[in-house]
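All protein chains of the complex are present and in place, except for one that has been dropped.
Labels run A and B following the written order; every chain starts at residue 1.
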Amino acid sequence: MSKSQSIANLITIALGIFVAYHSYHVLKLGILIIPGAGFLPFLCGLALVVLGIIWRLQPLLFKSPSTAAPAAVRTEAVGEGEPAPLAVSRAKLALAFAATVIYAALFERIGFFLATLLFMLGWQVIVERQRWLKAVIITVLCTVAMYSLFRLLLHVELPSNPFLS
Amino acid sequence: MGIFDGIISGFGVALTPMNLLFGFLGALIGTAIGVLPGLGPAATIALLLPITYSIPSPVPAVILMAGIYYGAMYGGSTTSILLNLPGEAASVVTCIDGYKMAQKGRAGAALGIAAIGSFIAGTVAVVGLTLFAPPIAEFALGFGPPEKFALALLGLLMAVTLSGDSTTKGLIIMVLGLLFGTVGIDPISGKSRFDFGVIELQSGFDFVTLAVGVFGVGEIFYNLEQQGAAEIVTTKVGQVFPKMTDWIKARMAILRGTLVGFFIGIIPGGGAVIASLVSYAVEKKVSKHPEEFGQGAIEGVAGPESANNAASSASFIPLLTLGIPSNASIAMIFACLLIKGVTPGPFLIVEHADVFWGVIASMYIGNVMLIILNLPLVGIWVQLLRVPYSILAPVVILFTMIGSYSIANQAFDLYTLIAFGVLGYALRKLKFEAGPLPLAFILGPMIEGAMRQSLLMSGGSFAIFFTRPISMTIVALFALFVMGQIIVSVRRSSRCARVQKAA
Partner (left out) sequence: MKRKIVSSLVIALVVAFMVPTAFAQDKFPSKPINVIVPFAAGGSSDLLARAVERIWPKFSPQPVVIINKPGGGGVVGTEFVVRSKPDGYTLYLAYGSGHDVVMPHLQKMPYDTYKDLAAVSRLSVHSVAICTGAKSEFNSIKDMVAWAKKENKPITSSVSTKAGAVDITITALGKVAGINIVTIPFAGGADAVTTLAGGHVMIGGGHPSEIMPHIKAGRFKPLAVALPQRDPSLPDVPTLIEQGFNVHTWGSIKGVAAPAATPKEVVEYLDATFKKICEDAEFKKLMVDLAQPIMYQNSADFAKFLQQAYADYGKLIKDLNISIQ
């Protein structure tokens, strides 16, 4: 079991324990003929613990087709042994993630138009390392297109710049 | 008025220039709405409702809204296939094989089959509506809590078939989905669960935010990491239309999907989702190559897409014959009719025959318009994949953010979307199949609520699930299905053990 799988497994079991505990004490299980609010979450918590344990023990106990035969049928992207250039793209992902979070934070504060502008520009320049001129053109085109589509055409309510109104 | 006369007069009503225009407008807007994640037909219909006030007759208004409603069903599959972004619950199943097909360069085939299957299913469903509406509607009323429990449980079981190879992992995802579904106020006890003091969580998570986050945004995060120096294979476009072989394979899937969708769609609440799930499971079961499912089997697209379209057409039946809306979008259409002084219900066909038949006729026409609109668009949509990922990725993220925001106009949903995106990314990295998650999320509250309601009805007796004819039938189906699964997996592992012994 790889390290990330192992951590995920432990998180699953921990989550299961927490949920079961919370359901039992806070939400109350009720009795079988009148289940309470905690009934289903408790079962889910238990299930997570049990399944988590099975998951951990599976490669050791069962030589079932899915663990024995390598993923010859699979055509999706690579699994455990990932190729080297990941360090570079991890940074890309981190930047993209940061951009998205910042967008969410700014969305209501500076309004849709400005936030989208900054997001696209930031993405092109920092995440994709685009040239400035090209980045600005792409940004403006996309932002205007989205504004027209959502605000003008579809009348979707989006926050406007509080400093302008 | 007999059925035949009714339909003729209905076409007379529906084919006037004004009504044709409204039908087309509805189909157009609906398709656009379906394609855009987060913007649902219910909200759009609500937005456009005031426009209909100035028109005296209710017919154009209803035609417009009905057009938006099933136009959205057509459009929803587009983003599911191209970007792994389900527009609504019923499109989630399409993502599974549809997106895989797109990744293999078969986006055109998938979109084409989805459109054609939707057309056939929608048309057949309207024919069914025309001929059998009133008796079917009464049948649907007989679905009380015990039946809804059994049906939703069946749907959940079917969702396990989406779990790919590892059943354990599939079950974990399903349980996770069930847990997400419990967040918020529990309708039976009134208690708020797992909200940890955050008031926005009291209404629970929104389905679209969850599905779009885990599937769509998660996929984008994953792709960004995988890209590295090379570009993703999505630029390989390949065939734009389905091949003859696709046709032959998909034919029966479409037919089965239509039947499944029609009957399950009549039941108020959750019809289209369960229909698409059941259709997928059925296709997988009857297929001679079940291992293809999850890797891009065209039946996995044709079946569920037909099922969800048949279900949305069928969901008009309770409205037109009983006056009971099955979901939020239909509720809006119901509201529109009421405001115009037309009370949907058993007397609609008598008191306002022109409305009844006019709407049905417009549904036939609407389906035709949608196929005419969508098939040429397939070529254009497929070109969308040629857009460089450096532009496509941020734009898609923006679309999903706006869509999520528009649900409740709160920034909290944006953060939720991102969090689900992270979850989706993690699931991909850990080799989990995320399919069962949104489905368990939707079915969980149905199952739990219906079960507790049933027990309240019966005073605590579990016999209620077995003594009523409909729920008993469904429970029997359920048991059969479970036994089938067990037999299959026992046979598989014993065969494997024999192979290993021989080796």
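Note that in this section contacts are C-beta pairs under 8 Å (C-beta built on N, C-alpha and C of every residue); 3 or more make two chains touch, one makes a residue touch a chain.
Just so it is clear, the model here is predicted, and its values are computed rather than measured.
Undergrad: In the full assembly, spell out which visible chains the left-out chain is touching.
TA: B
Undergrad: Hey, which of B:A42, B:A115 or B:L259 is the one touching the hidden chain?
TA: B:A42
Undergrad: Thinking of the whole complex, not just what is shown, which of B:P135, B:P187, B:P388 or B:G484 touches the missing chain?
TA: B:P187
Undergrad: Determine which one of B:P145, B:G271 or B:P438 touches the chain that has been left out.
TA: B:P145
Undergrad: If you put the missing chain back, which residues of chain B would it touch?
TA: 42-43, 45-46, 49-50, 53, 141-145, 185, 187-191, 199-200, 202-203, 268-269, 322-325, 328, 331-332, 334-335, 338-339, 341, 343-347, 408-409, 449, 453, 456-457, 459
Operating definition for what follows: only the chains that are shown with their structure count from here on.
Undergrad: Between chain A and chain B, what's the gap in Å when you average each chain's C-alpha atoms?
TA: So the centroids are 22 Å from each other.
Undergrad: Residue numbers of chain A touching chain B in their complex, please.
TA: Interface residues on the chain A side: 4-5, 8, 12, 19, 22, 27, 32-41, 44-45, 47-48, 51-52, 54-55, 58, 62-66, 68, 73-77, 79, 83, 85-86, 88-90, 92-93, 96-97, 99-101, 103-105, 107-108, 112, 116, 119-120, 123-124, 127-128, 130, 138, 142, 146, 150, 154-158.
Undergrad: Once bound in the complex, which stretches of chain B touch chain A?
TA: Within the complex, chain B contacts chain A at residues 32, 39, 44, 47, 100, 103-104, 165-166, 168-169, 171-172, 175-176, 178-179, 182, 186, 188-189, 191, 193-194, 220-222, 224-229, 291, 295, 390-391, 393-395, 397-399, 401-402, 405-406, 409, 411, 414-415, 417-418, 421-422, 426, 429-431, 444, 448, 451-452, 455-456, 459-461, 492-493, 496, 500.
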